[in-house]
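Only one protein chain is missing; all other protein chains are in place.
== chain A ==
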Amino acid sequence: MQFMLLFSRQGKLRLQKWYNAHPDKLKKKITRELITTILTRKPKMCSFLEWRDLKIVYKRYASLYFCCAIEQNDNELLTLEIIHRYVELLDKYFGSVCELDIIFNFEKAYFILDELLLGGEIQETSKKTVLKAIASQDLLQEDEAVEGALRDIGLL
């Protein structure tokens, strides 16, 4: 996978993850181009696009579009599956996820994505394992927060 974009129906970017390094200008151009093309497509159209030498796979969940760019030989259905898996993970983590969850906890959304994919390749297909990894890392953070608070008030 080359990159993944999340954007709203209004065309606002909610998350961008690039697995190949591009200059910022190019990223912006690609994003703008894709958002406009995808938003103009009608809901009954299929989820695949031929774009430059890549294939674009996108899917709309509620008000959010999830859009991935894959290479010519990659499996489109598998990519849809990855998108779906990601949505499921977000859903489990936030508890019936909505766009606002992702806006306010965008870093969590990134963390979850990073546990699912690494360098554009599927890293973990088990939902449980991903969520467990996220939970333990969150726990680490909480421990630190408690520790920090205690230290601040002089108990430690």
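Annotations for the structure displayed:
Throughout what follows, a residue touches a chain if its C-beta (ideal position, glycine included) is under 8 Å from a C-beta of that chain, and two chains touch if they have at least 3 such contacts; residues count from 1.
Everything that follows uses one rule, which is that contacts and distances are computed from a predicted model.
Missing chain, UniProt protein name, picked from "Integrator complex subunit 9", "pantothenate kinase", "AP-3 complex subunit delta" or "Ribonuclease P/MRP protein subunit POP5": "AP-3 complex subunit delta".
Considering the complete assembly, chain A touches the hidden chain via residues 13-16, 18-19, 21, 23-24, 28, 31, 42, 44-49, 59, 61, 73, 75-78, 80-81, 83-84, 87, 103-104, 106-107, 110-111, 114-115, 118-119, 121-129, 133, 136-137, 140-141, 144-145, 148, 152, 154.
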